[in-house]
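Every protein chain but one is kept in place in this view of the complex.
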Amino acid sequence: MPSRIFVTGLGFISGLGNNAQENLNSLLNLRSGIGRIRHIETSLRDELLVSEVRMASEELSCLAGVPSTEAYSRNTLLGIIAAKEAYRHASLGDHPGLRTGLISGTTVGGMDQCEKYYQDFLFNDSKNAFIDIYDCADSTEKIADHLGLKGFMTTISTACSSAANSIMFAARLMKAGKLDCAVAGGTESLTKFHLNGFNALKILDKQLCRPFDAGRNGINLGEGAAYLILETEEANEKTGNRVICELAGYGNACEAFHQTASSPDGTGAYLAMKKALEMSGKTPDAVDYINAHGTGTDNNDLSEGRAIENLFTGKIPWVSSTKPFTGHMTSAAGSAEAIISILGLVHGIVWPNMNFSNQMPELKFRPVTEMIRGANLNLVMSNSFGFGGNDSSLIFKKYGVH
Amino acid sequence: MDELINKLKKEVITQLNLEDISEDDINPDSPLFGEGLGLDSIDALELIVLLEKNYGIKIEDPKDGKKIFHSIRTMAEYITEHQKKA
Partner (left out) sequence: MEYINGIGIISPQNTLPGQGFLEAVVEQTADFLKSVEPVYKSYIDPIASRRMSRLIKMGITSAKICLRDAGIDAPDAIITGTGLGSVEDTEKILGELTIEEKFLNPSPFIQSTYNTISSQIAISLKCHEYNSTFVHRCFSLESCLTDAVLQIREGSAANVLAGGIDEMTLNHLTIIRRLGMWKREAIRNLDLWTSETPGALAGEGSAYFVISSEKNEKTYARLAAVETLYKPSSTMQTASFVKQFLADNGLMPAEVDLVLMGSNGYSEHDRVCNEVIMQSVPAAARVLYKHLCGEYHTVSGFALYLAANIISRQMIPSCMPLLQRKPEKLENILIHNHFRNTDHAFILVRV
């Protein structure tokens, strides 16, 4: 049974840039993707701040290599662009003997088109081409078609932990010997549907989000897609791909507390991090950095902060939320932040938690607020928590380090 | 005020889908949350929508809801006060 899972490819599109390199440049230059709404048609346009991918859907079609006349959701286009980048990065297409799967996380699916044409769907035949692209699986299948993948595929939707759970499920399939390689991650475009939904929950900050700040007041939503290429050690011997890092651990647990709120002591977060750590075979003090879920809501940051304090009873690792850069990419957040964590691991950088000014009185630690370069990072953790208390944690390890 | 209180009781029952509860079961002065009717944070958000939809009153910060939605009477008082202003 394969025991080690290597990361050999990255693909990433967000408000920070259209590929992994552009994202890295924005991060290094402390350039946030958050700003006014430009592309979504919504009456909340002047009210909310979001991190949008800086292209209209027509331009994205071009980038994805899809005729703009065909029925594609923005979600699918983002997914194709990021998955293609990752797939090419690892040139997996050159190894037909390997069983490659696609595990993708999304929740909005083709909602951006559905909300545009719903009244037509109900009353006339003019927009029938868009009916079939509504469900979540459509984006996954179109991504598979663009990569030429025919093997195992599935779609996971656990709200804001979807992409982290996709990476986890892919790794489990590989360890069970069902797959040799996988394209795993998630995609999520902004939609009127979830902008209004989050707005109704009163958890959107109208100003820049301030994770872990005493005065934090909610989320800025974001969009994009991010995919990782995972290979078993045995498959990697065949592909000869350069190993970026190792997926050393993962864990998922359920809060079983409330449909939208996190428990005050962060039970789910604690259990997810603990499981991931146990799998990695490391002790808490070996973790160098935590890319927190850190949405900027009252509830999440307190609950996650307490869970971190409960698990890391000795020294608390460097902690930051990078959501002030990307916004909350919901179903794509797990893989996007996994990539941000990996970029930090590889380049020896601890990303700052921007927009922070005041320490939370309830917590003993404060997030990293200035970028740290030349950091000696060996083990990084990335947290993603979703509605329904669906909490997941991933751990990446520097390649070649024991 | 009594008229508004009775109207509110009906609206709260409908909005929160409290099937098994009748207007007589709700004491206008007992707390809606916690020990009273056992409502939670999502119900509070639903009540915010109710005030906006039925009375044109907007509550921006859900934290303000705690006081306003303490009981049916506090809700009625808040509505009377804010409708006067408008």
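Letters A and B mark the chains in the order given here, with residues in each chain numbered from 1 onward.
Just so it is clear, a residue touches a chain if its C-beta (ideal position, glycine included) is under 8 Å from a C-beta of that chain, and two chains touch if they have at least 3 such contacts.
All of these numbers come straight from a predicted model, not from anything done at the bench.
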| item | value |
| --- | --- |
| Left-out chain, listing which of the shown chains it touches | A, B |
| Absent-chain contact - pick from A:T107, A:T239 or A:N291 | A:T107 |
| Selected residue (touches chain absent from view) among A:S26, A:S61 or A:T140 | A:T140 |
| Sole contact to the chain not displayed, among A:K192, A:K238, A:H347 or A:R366 | A:K192 |
| Missing-partner contacts on chain B, residue numbers | 16-20, 38, 42, 45-46, 49, 52-53 |
| Residues of chain A in contact with the chain not shown | 42-44, 107, 109, 114-115, 118-119, 121-122, 125, 128, 131-132, 135-137, 140-141, 144-145, 150-159, 165, 169, 172-173, 175-176, 178, 192-194, 196-197, 199-201, 252-260, 267-268, 271, 386-390 |
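One rule holds for everything that comes next: only the chains that are shown with their structure count from here on.
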| item | value |
| --- | --- |
| Inter-chain centre distance, chain A versus chain B - centres from mean C-alpha coordinates, in Å | 38 |
| Chain A residues within the chain B interface of the complex | 200-202, 258-261 |
| Footprint of chain A on chain B - complex, ascending | 40-42, 45, 48-49, 61-62 |
